[in-house]
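Starting off with a structure, shown below.
All protein chains but one are shown in place.
Take a look at subunit A:
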């Protein structure tokens, strides 16, 4: 399930929803991303997140499907926040249920890495010296490409 929302989310609630999804789950891996307090500029006061409604959901659903082909995935939830966010705010949640931990860890990391380079979100850093669109990092591209190499 993919949810794009402005509102914050509660880790305990999300974990419980994954746990209740049942069907043979023996491991749940979750990842939470936060707004860092430093970015390309050093006086960042917050972020604004824009997305492409419709495409965003389709892309992430596709990543969950792909993860399900490569690993044992019993259930997956992805939440991504949009709009104005403050430093330290939760921005993204990925949770994966699997039979075993190896698949839960791998699928969770794959979904997160691939989301960073393929889901249409854009961050604008707000700072005292002006606003600025964040550039994609080479390290994020490399990290995402690793998964394609591992499949070959």
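Please note the rule applied: a contact is a pair of C-beta atoms (placed from the backbone, for glycine too) under 8 Å apart; a residue touches a chain by one contact, two chains touch by 3 or more; residues count from 1.
We take it that contacts and distances are computed from a predicted model.
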Candidate names "Molybdopterin synthase sulfur carrier subunit", "SufE family protein", "NADH dehydrogenase" or "Phosphate transport system permease protein PstA"; UniProt protein name, chain not shown: "Molybdopterin synthase sulfur carrier subunit"
Contact partner of the left-out chain, one of A:18, A:44 or A:92: A:92
Contact footprint on subunit A, counting only the chain that is left out: 33, 49-52, 54-55, 58-59, 80, 91-92, 112, 115-124, 133-136, 140
